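Incomplete set of chains, arranged as in the complex.
A and B label the chains in the order they appear, each numbered from 1.
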Amino acid sequence: MRIGLLTSGGDCPGLNAVIRGAVLHGIKTYGHGFVGFRHGWRGVLDGDVIDLPRSRVRGLAREGGTILGTSRTNPIESPGGGAESIRRVMAEHGVDALVAIGGEGSLAGAKRLSDAGIPVVGVPKTIDNDLDGTDYTFGFDTAVEIATDAMDRLRTTGESHRRCMVAEVMGRHVGWIALHSGMSAGAHAILIPEQRVPMEELCGWVSEVHERGRSPLVVVAEGFVPEGYDAGLAERGVEGDGRPRLGGIGEYLTAEIERITGIETRNAILGHVQRGGAPTGFDRVLATRFGMAAVDLVTDRGWGQMVAIHGTEVVRVPFEEALVGLKTVPQHRWDEAKALFGR
Amino acid sequence: MRIGLLTSGGDCPGLNAVIRGAVLHGIKTYGHGFVGFRHGWRGVLDGDVIDLPRSRVRGLAREGGTILGTSRTNPIESPGGGAESIRRVMAEHGVDALVAIGGEGSLAGAKRLSDAGIPVVGVPKTIDNDLDGTDYTFGFDTAVEIATDAMDRLRTTGESHRRCMVAEVMGRHVGWIALHSGMSAGAHAILIPEQRVPMEELCGWVSEVHERGRSPLVVVAEGFVPEGYDAGLAERGVEGDGRPRLGGIGEYLTAEIERITGIETRNAILGHVQRGGAPTGFDRVLATRFGMAAVDLVTDRGWGQMVAIHGTEVVRVPFEEALVGLKTVPQHRWDEAKALFGR
């Protein structure tokens, strides 16, 4: 078989390891051939194809990013999209099956294509770890590791100045990165989109820590919304009381904590650094196994399914299992983390 | 309740995070008090006890090693050991329950104590990841990460000189560290105690890689035994053919690969570096959750059980589940890894 790979959505450490695992396993075990579509679904729609011989994927396990490039093009809604166009491009390039490596949007597209008869399987990808149907997605562990390392550093500068440090991490809709990196760094408060926390409670934790002579570390997911926060006003460029617009939730909290508690507070936004560079060993193994299993799935013509990890085993689940909704941080994990706040 | 903690066996990144998670959660959530026995079961037998107030565990999540010290003392077989001695020491120091953080030997001892009526729960610890009853143990992820980083480095020096590099990692009885770090580093052969591999097959993989212009990387667990290797002779100081004794399996393979293939080959023994230093974020989260869950388990008087991770959830399992035998690398994981050898 001739298999086409594509990477779609935001980039994520481990994408290259998926590509490498798929190509090496597919060529050696089954004698498949491989091509890559460039820049996600856009490459599929445009017929932008490159060959993927074994030599092209050497040494890729440890490389961040994706050699195929990525985009947020939707395979169906975009101009020129739809199952028929894709079927035609596949025929033109002699591609028998697709492996779509992408997040929720991409997998939803893949599901619609599969329903329309396109032979496609999926590899779940989200740095936010917010996909149902799999215990973990690759890239998440690397993001947590990078954030943990940054927070270890922020803590020493905080302690030297007796400051409160606020670290803003990724997570627009779910708090997994904040939860794990915050727990890992021994944060005194972790704020996630799933849980509203009043400013008074947060400032209580901060003050409690400061009074014991320590420097509070607050970890906040970018999508956290404190009780009483008027995001609309913030976006229009002014706070309710006329103070100038603040860049993000991290800056907002920094100003508010300093105003309410009187404790000198500084902000750090970890930003894009969290999604780049060499993956951790955990993510390389997971991504390699996903890539290999996706090729097994294609070989078995398991269209409409994606690979996933349950415990220590790589399994297959229908696309719809990953699309039932965001995998948010459950209440018992929040309670567990919260038991360590403010000490 | 007044709870006694102890760490036993080889040290492992994450031990301090377990201690911290247990103490912070136990004090804040339940009002328990904590003491630590020094140097594992030896401290229990000798009554070598230190207080563990909240201030003592601050900042410990990221610290390698164990502030309690450790030893390989057996709680029952050692002079002065046995359930009665331990009951007496506990009474003397007002300790109501024990949390034993240790590997197979320690948990076997804890089981016998529990059977004899001592209130004890367990936290599984093994850098080798060879305990049944739990998907992972803390320390393993850190060891894999350290080994992966070392192999990334070995590969560049190998490529510059067109050498074969042999990296020996920990794993006397099981190959988990070799399997994961080798897969992560893109090794061309991984050798584990669970699988005998003839030297000819290994040299075939090595030569195949070298002929394609690349530098082979061989990862070997210290407990691997090649077919035809006479360990007895090796230990007595001479090989069968009178060549001088070689230090370990890594050195043996290095000499044999060079002799058979004619390819310049170099050896690196990662050694004790693998078990020291700051834990990864993954291990800090796992260890913190284990420490917290162990205190919940004590509070529920769940004697004779240990905490474990199944998928993403921390659960409780009876000691005997972890003691049914070593968790070895299963055949399908070996087959999966082997599909990438020698390319």
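Keep in mind that, in the parts below, contacts are C-beta pairs under 8 Å (C-beta built on N, C-alpha and C of every residue); 3 or more make two chains touch, one makes a residue touch a chain.
Fair warning: this is a prediction, and the values are worked out from it, not measured in the lab.
Note on stoichiometry: the full complex in this file contains 4 copies of its one protein sequence, with 2 placed in the shown coordinates.
Throughout what follows, only the chains that are shown with their structure count from here on.
For this pair, subunit A with subunit B, the centres built from the Cα atoms lie 30 Å apart. Contacts from subunit B toward subunit A in the complex involve residues 20-21, 24-25, 28-29, 54, 58-59, 61-62, 135-136, 141, 144-145, 147-148, 152, 155, 180-181, 183-186, 214, 278, 280-282, 284-285, 288-289, 292, 310-312, 336, 339-340, 343.
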